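Only one protein chain is missing; all other protein chains are in place.
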Amino acid sequence: MIRAGVLGGTGYAGIEVVRLLLNHPEVELCRIVSQSYAGKKIAEVYPNLMGVCDLTCSALDVDDIAKSCDVVFTALPHGASKEVIPLLYEKGLKVIDLSGDFRYNDPEVYAAWYGEPHSSPELLKESVYGLCELHREEIKGARLIGNPGCYTTCSITALAPLVKAGVVDNRSLIIDAKSGVTGAGRGLNLPNLFCECTETMKAYKIATHRHTSEIEQELSLLAGEDIILSFTPHLAPMKRGILATCYANLKKSYTEEELLSLYREFYEGDPFIRIYEAGTLPEVKHIAGSNYIGIGLVVDQRLNRVVVVSCIDNLVKGAAGQAVQNMNLLFGLPEGMALEAAGMYL
Amino acid sequence: MIRAGVLGGTGYAGIEVVRLLLNHPEVELCRIVSQSYAGKKIAEVYPNLMGVCDLTCSALDVDDIAKSCDVVFTALPHGASKEVIPLLYEKGLKVIDLSGDFRYNDPEVYAAWYGEPHSSPELLKESVYGLCELHREEIKGARLIGNPGCYTTCSITALAPLVKAGVVDNRSLIIDAKSGVTGAGRGLNLPNLFCECTETMKAYKIATHRHTSEIEQELSLLAGEDIILSFTPHLAPMKRGILATCYANLKKSYTEEELLSLYREFYEGDPFIRIYEAGTLPEVKHIAGSNYIGIGLVVDQRLNRVVVVSCIDNLVKGAAGQAVQNMNLLFGLPEGMALEAAGMYL
Amino acid sequence: MIRAGVLGGTGYAGIEVVRLLLNHPEVELCRIVSQSYAGKKIAEVYPNLMGVCDLTCSALDVDDIAKSCDVVFTALPHGASKEVIPLLYEKGLKVIDLSGDFRYNDPEVYAAWYGEPHSSPELLKESVYGLCELHREEIKGARLIGNPGCYTTCSITALAPLVKAGVVDNRSLIIDAKSGVTGAGRGLNLPNLFCECTETMKAYKIATHRHTSEIEQELSLLAGEDIILSFTPHLAPMKRGILATCYANLKKSYTEEELLSLYREFYEGDPFIRIYEAGTLPEVKHIAGSNYIGIGLVVDQRLNRVVVVSCIDNLVKGAAGQAVQNMNLLFGLPEGMALEAAGMYL
Partner (left out) sequence: MIRAGVLGGTGYAGIEVVRLLLNHPEVELCRIVSQSYAGKKIAEVYPNLMGVCDLTCSALDVDDIAKSCDVVFTALPHGASKEVIPLLYEKGLKVIDLSGDFRYNDPEVYAAWYGEPHSSPELLKESVYGLCELHREEIKGARLIGNPGCYTTCSITALAPLVKAGVVDNRSLIIDAKSGVTGAGRGLNLPNLFCECTETMKAYKIATHRHTSEIEQELSLLAGEDIILSFTPHLAPMKRGILATCYANLKKSYTEEELLSLYREFYEGDPFIRIYEAGTLPEVKHIAGSNYIGIGLVVDQRLNRVVVVSCIDNLVKGAAGQAVQNMNLLFGLPEGMALEAAGMYL
């Protein structure tokens, strides 16, 4: 059995890691670390766990974690993770970090988007970007995973096959993404109140959202050239899910079937990618509660432009599910173990 | 492996049976019968099943079902089930019926609430009321289960220990229940449209809802006398879940702790019952997506009245989950198999 | 023109007062006082007012208010209002207080439910309980109005005709009320986050909610004897609206038509009361966004019990609309001025 700990286990991403690990046949969940709820039973904080998980939240104790865990999931607020991760890494633990701190190849890019120099540039070199569909082999050999952001996963997987195949104008990429409110976390911020979120939609952080840089990093790698693109996040009145509508100008005329073939090839063997038949498109409720990614597309012949629609559950494939998928790879388990159940349409 | 079929598998209750059976390690789902979608892949009707379930919906063929299944779940509209169930039963199948047709001990009660005589009174004698917590032993020996209604399960389990113990005035019982909209099914009815349901609440069928009669039947059995009571259903703007707020006058003064002890005793060993500590109460999100029942209570000392709050997921413990729990009992499996995962708080 | 000020104008009740006053042909809105947003334009805090209201929020200055206003609406947090209201009252202003501080006839009742002695018992004697349908004449002659709570208005109007007529057992009254989330205010509390509120329901403060005491005070007055009753508040995933389902045992047998006649008589001439025909019931969306109260009932002949369903918009008839209705009465305007528009079904 793999002994696992979750740091920041009472946030929305952390508790989703907890939920998934509790269903994992090869994992024993040993520690839930939470500053705010240390000493409280996790089932008191999240009563859906009553009778299912008997753990008590603990304060952070690196030595204790090192002794009792083989792998640690860090779902800490930005800033907190970069302080603790070097300590955990030093102790020989495998670390899957759900923050943005270890997602970059280049510390300069981090500095540019996060507004401060990276605090562990050496460790950044050790870390692997944990988008399993793109970096499966590197992940297997790593000990520190920068687990991708939610918008990022949805956007990169939507565009990767096109960019890799070189069929689109890389200067024309636009990603218009809509997220559920769990993406904003459990913090006590006015805009997250029910009465502020329901029956409305808004765009935010246009042209400045940090996830833009992750998307550009990964698509540039695939393209073999620097890509910059438009990324517009929106908040929608739902709990879970991201829908990304992506636009790209085609270099020449393609049918939907031709482009879909590119996708099927690119993602061949990937257990969580669902390519939709021409004429059908993914919706959030097709993947909510699951680790699947739905991808469909339409070619606008009038404009020679392709519109790709992709959907993920931001808490699962966009955070906790992908983290568990990374763990499966790190420990040589079947990649989809404990993640393959269908989501909840209702 | 138990070979299972689901009749009416594309309705909201039916597809939830499908979802649960797909996760059951001892079941092979062999047939999904749907009049409306015969010939269509189930994953086209419910795309959350893409890559997870490859079955195609079929039209009803009793002989085929008899040959290919050991157990059949019938989630058909009222009326349809009573015609087909005798045929299936005759063939020797085990049948778990999610309609109201086989939930009654007395055909007269059925006739009074359904407005027509029961069509198979002999078969009604064979059937067992499938509320596992109350009829576990009878269920194990049965071949036809009348799976309880959603409101019913929530209401009976909330009041059973009090009625059994004789601590409340049986003429004072009032159940005020609030349901999510999946309870109304997938039919194309104006009141079920998003714009008619969201941002509103309503009461309906006050004093006339058919589930009243089920609740009265079961509580009367426990009390050893005829009980009639008030049951008021409401529709709330959420997908899943029932919250029942139940009122009863206490015969004499009791503390919350004394009453909670009655509940703990009554439900001792029941894997899906969660009795809440004094001072805490269940909420729908504590049980949504799971087979658990949450029960808490408050004693109003000024009035010598107890208020019991209970919550279930109407599609799981109120329909499909309970049906699978019944199946587990029918086949000698652990009662909670494939049902014990925590629900989704988010 | 009546010159009006709103204290606490950036809370949910306060801003609804602002919205209604902006549409009132006889009112000039002169001051919006807000501690948190002093110096900020109200249209920056609530951008729905862009181009509609040019006021800037100001800090509290009693002298300034006294000079520039004829009437003040106080929508302050509990505690804040009882300090400022005596000062405003002394200056000769008419004051309509939306807090609980001036709703009681008896300071002892206040002390019992609020856990501390009332700070201005003399002023409490001057104040009138502003439920217009019950205290219209007293309100006209008053200068300090204790504007009723939201649950209270819905509950009292539902039961008043029955209690007044003496047709129900006063010891049997139960009110099961469901509220939208605006009722919880704009405070940054975890349970008010979108992801904590949506897709769930809960009961809270059973047998201890302060509004219970208001309901009991007013119904006791009508009954001519002390009434104590059960009041259970619930939170439902919608912004606005309260639906109260009220239970009472009938002293003898009555038809629905007989009881509805009592209601029609009791509320004769009341512009905001809608009595529903037998066989129909109010729903939240029938009154959302308006000052109307919908009341319908069902007699359960089996139990000789009546179930009354009433609905209000908690922010309008349950707070701001009723406050404006009170203002209309205080200033001799037609009671329904600027309040008679239909709400929004959609």
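Every chain is named by a letter (A, B and C) in the order it is written, and numbering of its residues begins at 1.
Here, a contact is a pair of C-beta atoms (placed from the backbone, for glycine too) under 8 Å apart; a residue touches a chain by one contact, two chains touch by 3 or more.
The shown structure was predicted, so the numbers you read here are calculated from the model rather than taken from an experiment.
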Residue of C:23, C:36, C:189 or C:208 in touch with the missing chain, whole complex considered: C:23
Contact with the hidden chain (one of C:53, C:184 or C:309): C:53
Absent-chain interface as seen on chain A, which is shown: 171-172, 174, 176, 178, 180, 195-196, 198-204, 206-207, 228-230, 232, 234, 236-241, 243, 245, 247, 281, 283-285, 288, 298-303, 305, 307, 309, 346
Residues of chain B in contact with the chain not shown: 12, 181-182, 186, 188-190, 192-199, 237-239
Residues from chain C at the interface with the omitted partner, ascending: 12, 15-16, 19, 22-23, 46-53, 182, 199, 239-240, 274, 280, 282-283, 285-290, 292, 294, 315, 340-346
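In this section, only the chains that are shown with their structure count from here on.
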Per Cα centroids, the chain farthest from chain C: A
For chain B paired with chain C, centre-to-centre distance based on mean C-alpha positions, whole Å: 38
Cα-centroid distance, chain A relative to chain B, in whole angstrom: 36
For chain B, residues that touch 2 or more chains besides their own: 199, 239-240, 282-283, 285, 288, 346
